[in-house]
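The structure appears below as structure tokens.
One chain of protein is taken out of this complex; the other chains stay put.
The block that comes next holds subunit A.
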Amino acid sequence: MTQLTTFEAGHEDLIHGVAYDFYGTKLATCSSDQRIKVWEADDTGAWVLNEVIKARAAGLRPASSVIKVAWAHPEFGLVFASCSADRQIRVWEEQEHEQRRSGHRWVKRAELTDAKGSVHDIEFAPNHFGAKLASIGADGHLRIYEAMDPIKLHEWTLMDDIEIAPGISKESEGLFCLSWCQSRMEPQMMVVGCGRDNTARIYRQDSHNKWVAYEQLPGHGDVICDVAWAPSMGRTYHLIATACKDGHVRIFKLTDESSGSGGAAVIPQGGQVRRRFRVECVADLRDHNAEVWRVEWNITGTILSSSGDDGKVRMWKASFTEGWKCISVMGAEFDGDAPTK
């Protein structure tokens, strides 16, 4: 394990998020300084600034932190969405004919303003469902948008607005997070972490195409900070990881019981066989022993990374016999007793 390089993001305030694009050749950073910076890997592997984007509202609204960026699939163009504490979601597209660092390289295609509170998490749906974007935030609403013209991406329709945590003020305490199921073989599904009641639930559409909460991922002792649905890679089951303030990383296995022979779990509803997953917690990893903030799968769903308040980033891999094993650790501290700050 090595540190290849470091580079200076140069924001004027703390960084909130960093996201690689679909290919891993571009990187977006977002910060409390209301700016998003896009970086590109050059031939030598160094990261070079592509553009600085000001993500602030045109009106009188006070400027605010950009909390997260999420890239779209490249079949919709060089596109990412950002969400901010100012309740806005913005969709950006790169104009390859414009000069880099000219201020015109990225144009805002759309601004989605339905949220009543700051937006905590956004993620594009897997591309086989079209140009769709899900968001969730402090107002406790899960919103799903779809671009009417996937080529232009300028007009997004709010397709669904689901109240995850009823009766909360627009700026609630607590965190909300979501993650789409990536499988091409499954209907639209996602896991949603609700910061108010320390739960994570599977949401999917019922027979009337209404999004409904189904299975719950049990056992969380505190707020769930992040959820990640693993790419399923043709497996017969699904894996979902959660990061929890109780210091645990948990991995849940979802096995489809509606298609199996176990008839008990099959509940006919509206003439259709309702899907039902058996949920087991297959790993409960306590190594962080402090608030865990993030979990993320690699693109084949074989490596999980987690970062926590022990100042460590841990990489996990399923081993042959011993369950999930920590195979790599990165620490925030100085090696040795270097006194520098």
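As a convention for this text, a residue touches a chain if its C-beta (ideal position, glycine included) is under 8 Å from a C-beta of that chain, and two chains touch if they have at least 3 such contacts; residues count from 1.
Note that contacts and distances are computed from a predicted model.
Enquirer: The chain that is not shown, which UniProt protein name from "Translin-associated protein X", "Nuclear pore complex protein Nup85", "Cytoplasmic tRNA 2-thiolation protein 2" or "Protein wntless" does it carry?
Expert: Missing chain, UniProt protein name: "Nuclear pore complex protein Nup85".
Enquirer: Which one touches the absent chain: A:Ile164, A:Cys181, A:Val223 or A:Leu239?
Expert: Final answer for the missing-chain contact: A:Leu239.
Enquirer: One chain is left out of this view; which of A:Gly140, A:Pro231 or A:Gly247 touches it in the full complex?
Expert: Looking across A:Gly140, A:Pro231 or A:Gly247, the contact with the absent chain belongs to A:Pro231.
Enquirer: Going by the contact rule already stated, which one of A:Ala9, A:Leu49 or A:Cys281 would touch the omitted chain in the full complex?
Expert: From the options A:Ala9, A:Leu49 or A:Cys281, the contact with the absent chain belongs to A:Ala9.
Enquirer: If the missing chain were put back, which residues of subunit A would it touch?
Expert: Subunit A touches the missing chain through residues 1-11, 13-20, 22-25, 27, 29, 31-32, 47, 64-65, 67, 73-78, 85, 96, 118, 127-128, 149-151, 171, 184, 231, 233-237, 239, 253, 282, 293-294, 296-300, 302-303, 305, 307-313, 315, 317-321, 323-341.
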